[in-house]
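Heads up, one of the protein chains got dropped from this complex, but the rest are sitting where they should.
The first chain written gets the first letter, and so on, giving A and B; residue counts start at 1 in each chain.
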Amino acid sequence: MKIKMLMAAASTAILAATAAQAEKVKVGMITTLSGGGASLGIAIRDGFMLAVKQSGNDNIEVIIEDDQRKPEIAVQLADKMIQSEKVDVLTGIVWSNLAMAVVPATTAQGKFYLSPNAGPSALAGKGCHPNYFNVAWQNDNLHEAAGAYASSAGLKNSFILAPNYPAGQDALAGYKRTYGGEIAGELFTKLGQTDYASELAQIRASGADSVFFFLPGGMGISFLKQYADSGIDLPLVGPAFSFDQDILQAVGDAALGVHNTSQWNKDLDNAANAGFVEAFVAEYGRLPSLYASQGYDTANLLLSAMAKADVADQDAFRDALRAADFASVRGDFTFGSNQHPVQDIYVRQVIKEGDVYTNKLVGAALENHADAYVGDCKM
Amino acid sequence: MTREATFNGFVSLALLLFPLWAWWADEPFMITLATKVAILGLAGVGLNIALGLGGLVSLGHAAFFGIGGYAMGILASHAQSYAPLMEWPFLIEGTKSMPIIWIVALIASAVAALLIGALSLRTSGVYFIMITLAFGQMLYYFAISWSAYGGEDGLSIYVRNGFPGMNTLDPIQFFIIAYVLLMIAILFASRLARSAFGLALNAARQTPVRAETVGIVPYRLQLVAFTLSGAITGLAGALFADLNRFVSPTMLSWQTSGEIMVFLILGGTARLFGPVVGAAVFIILEEILGDFSDYWHIHLGVLLLLIVLFARGGIIGLVAGEEKRHA
Partner (left out) sequence: MSFLLFVEQLLNGLQFGVMLFLTAAGLTLVFGVMGLINLAHGSLIMVGAFAAATVSAATGSYLLAIAASIVGAAAAGAIIEMLVIRRLYKRDHLDQVLATFALILIFSEGTRYVFGSFPLYLNIPPYLAGPVTLPGGIEYPLYRLTIIVVGLLIAAGLFLLIARTRIGIQIRAGESDREMIAALGVDISRLYTLVFALGAGLAGLAGAMIGAIQSVQVGMGEPILILAFVVIVIGGIGSIKGALIGSILVGVTDTMGGILLPAFFRLFMDNSAAMSTGSALATMSIYILMALVLILKPSGLYGGKA
């Protein structure tokens, strides 16, 4: 395995040296490295830098800055990177609201943006842009997969809840798009809410046969612990965000057995993924998270384009990105016409391996899934 | 000229010359930083009218900063999509003209400050601090759940709004606009402090009982000061949104209120140029400390603590010596 990986790295390096030896590619990474939510940004950065390191490619220079999860800081960093550092490509943003601030500013200034995480619907539909690529998912994708899974698992009466903000509203809409059963109840919670006693009482009283929830970060930890303690015994379904490697340890037993949807898992059977998981553990001493896998894929997509074209030739470089000619850790990967992934989305289940809580793959929820907004994109 | 006046002259000149140098040296980001200093300084000048002159410790000025920002965001987003704001009872269209946006921002934040002030000024001291903070939070949560204008995602404006006769997309020209507004606001604040109104307000702050016996009604004076203060901070919010071409609920968060207040204390409370110096120092620190440590907030916290405990006049106090404690 190791040897194979080294060879792959070496061949990328040789290709890079021959094809695009002209200009160095300067990458600006704006991500969240301090304050709440830093764990996501750290995972993306670590995944990205691991791929860069493995490639051994000297023609890539990555400048990393912390956006503190504040949109205005992110915009200013983007301006700084474009105007002063003269970067060619921007990447790294974790949150949709920050992406909505930075991506239009970046593409308007003629630079590429590769999203390793956020995929707001506005940027997938009417606001799509030839220089904007999303390497993770459109925001609704994992929720749509959850709806499809719930239907196929025979769940007929779901109670659904999410925070009252755009991504939360999209989440419920996404679930309903693919879910065939009845809705027993629908709730919007406060963003950042940490006590769900009142919601749990309503779930208990609703007569539902299952619960779908989208509560990212600390909200999900709180919800899961309180759900486990409430004595409610309905199956839970959710997107991978609340069952990510980095937060599962804080949730503990409360998450065991829950089904969640993701386009990646560490036991996904392909060579690129096996190599990634092994190298990540060796490098950082912890299991990679979903976000780390997305950062890793983003870097590899960029490296694959660099091997084919010179970044100064924007049209050629764009075509090279669009080809997505890299070994994604999630297996097959292509871009749709709005430059968002068309990919398989899986169902995972939370298990305990020794002392570590993690996920195992159960099956596919959606195959070759494109997003719902691709038709709105006039490109 | 007093030492403080000399120092103020030096600060205004430096803030003008630095971006001009950056323009010459083709360092557009340095101009952006200077613009940020001017705009955040303007927000601080607004707060200083309530805090320095009126003695009203408001921990909710982010509300006005954010309302100004949203005034810009809402008007410009409607202009961007050619959808009128309302058609009934009369037609209101969006706009991309800065002067109109500024007027709307001034009025909207003044009205908000009048309402919040009218309630909050029924109390004083520590109640006032907590109530302004709570009202600010209320607007913050409202903005997050207000999905018509982006909720937590905020609103992106693709092209900066226009000002007749100028190319606002050119960093240096936009800087000049912000700088001129800052100077006008400082001039206004200094006139205000020396006017009959300012003197009466100062009297009401220092010796409320004595002021009342000579017929000054502190409540009304303070309400006027709070409203003016909110309006200027709102104008700064509109400019800040234009600088980023983006507005989001973060502008309304209580950390923003705290930061605007930090500018004042860094520079020197109730000093005319205190907010400008404070904003400049804050941004320089953010750039320098942020570069070599992910944990730069610790250093900022320690520095802030030292200034509060041991250098009460802030930086202007250190340079110009302890002077009269009002502008």
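Assume contacts are C-beta pairs under 8 Å (C-beta built on N, C-alpha and C of every residue); 3 or more make two chains touch, one makes a residue touch a chain.
What you are looking at is a predicted structure, and each value in this text was computed from that prediction instead of being measured.
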| item | value |
| --- | --- |
| Sole contact to the chain not displayed, among A:154, A:231, A:285 or A:354 | A:231 |
| Residue among A:195, A:353 or A:367 touching the omitted chain | A:195 |
| Full-complex contact with the absent chain, from B:104, B:133, B:251 or B:315 | B:133 |
| In subunit A, positions touching the absent partner | 34-36, 38-39, 42, 164, 169, 172, 186-190, 192, 194-195, 197-198, 201-202, 204-205, 218, 221-222, 225-226, 228-231, 246-247, 249-254 |
| On subunit B, residues whose C-beta touches the chain left out of the figure | 51, 57, 59, 119-120, 122-127, 129-131, 133-135, 137-138, 141-142, 144-147, 254, 258, 261-262, 265, 269, 295-298, 300-302, 304-305, 308-309, 312 |
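As a working rule, only the chains that are shown with their structure count from here on.
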| item | value |
| --- | --- |
| Contacting residues of subunit A [partner subunit B, same complex] | 33-34, 65-66, 70-72, 75-76, 79-80, 83-84, 96-97, 100-101, 104-105, 108, 120, 164-167, 169, 188, 190-191 |
| Touching residues (chain side subunit B, partner subunit A) in the complex | 27-30, 32, 36, 141, 144-145, 147, 150-154, 156, 158-159, 171, 240, 244-246, 248, 250-251, 290, 294-295, 297 |
